[in-house]
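See structure below.
Removed from the display is one protein chain of the complex; every other protein chain stays in position.
The chains carry the letters A, B and C, assigned in the order they are written, with residues numbered from 1 in each.
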Amino acid sequence: MSLVQEHTLHLEPRVREDARRRLLSVKGHVEGILKMLEGEPYCVDVLKQIKAVQGALDKVGDTVLQSHLRHHVVSAAQRGDADTLVEELMEVLKYR
Amino acid sequence: MSLVQEHTLHLEPRVREDARRRLLSVKGHVEGILKMLEGEPYCVDVLKQIKAVQGALDKVGDTVLQSHLRHHVVSAAQRGDADTLVEELMEVLKYR
Amino acid sequence: MSLVQEHTLHLEPRVREDARRRLLSVKGHVEGILKMLEGEPYCVDVLKQIKAVQGALDKVGDTVLQSHLRHHVVSAAQRGDADTLVEELMEVLKYR
Partner (left out) sequence: MSLVQEHTLHLEPRVREDARRRLLSVKGHVEGILKMLEGEPYCVDVLKQIKAVQGALDKVGDTVLQSHLRHHVVSAAQRGDADTLVEELMEVLKYR
């Protein structure tokens, strides 16, 4: 439960839909790796698939982050919740 | 299809089972985020969940990597496939 | 040359001083690795030192990022340069 839920800083509907579509694909990809693991896969083939899923998740994260910056963070001073938003961001972000 | 499949360098059964269990949990976690996205989640709550899934995938990757190093890479000189294994590893690894 | 230099969005003096001190330490650390390399170091000892320097640079980056969010990004809507700041941030940041 987030501290700023009362501000109703919801994820933008279009971004939410985009994230949903990407995560459905991530789920399918994870199911594919699970199927691989029923056989006798080569380690590096598994590592490559995990890396691909991580890349897909990075993209979901980037999309949500960009939307959050654009719709909520840049206007935080006006709304008065700047300290909370900066603190929260520093927890999920990592420079570079 | 991996270059070294003919060496039957399969993922260790115990590690495969561990990876399978962790990935089932990852799949459940992704389904949980998909459910969140049916409502009106706060951006940072979504980012936190994605970060948690990435952490879980990192652990699967670490487990598979360690097993690969231990069972296949350290004996590559004996088997004669060292160049292939190093090249493959450098593609999926990233220092730090 | 940054697009928003005309807004004089300078790095906070205290953060600048903190970054300067940390970077002097980073420089000393790099000089230490250079000295190691004059001898016959063990690979993993070099990797550990590089990893330590990367961690120190991460901290400088976090400090500068937090200051930028706090002093410039949260007020971007008021100033009218939100699009530029978000775009710039997405280039240097990477989710997770």
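As a convention for this text, a residue touches a chain if its C-beta (ideal position, glycine included) is under 8 Å from a C-beta of that chain, and two chains touch if they have at least 3 such contacts.
Bear in mind that the values here come from a model prediction, so they are computed numbers and not experimental data.
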item: Those residues of chain C which, in the complete complex, touch the missing chain; value: 2, 4-5, 8-11, 16, 19-20, 23-24, 26-27, 30-31, 33-34, 37, 40-48, 50-51, 53-54, 57-58, 60-61, 64-65, 67-68, 72, 88-89, 91-92
item: Hidden partner interface residues of chain B, rising order; value: 58, 61-62, 64-66, 69-70, 73-78, 82-83, 85-86, 89-90, 92-96
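Note that in this section only the chains that are shown with their structure count from here on.
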item: Innermost chain, taking as reference the mean of every protein Cα atom displayed; value: A
item: Separation of chain A from chain C, taking each centre as the mean of its C-alpha atoms, in whole Å; value: 23
item: Of all residues in chain A, the ones touching two or more other chains; value: 58, 61, 64-65, 89, 92
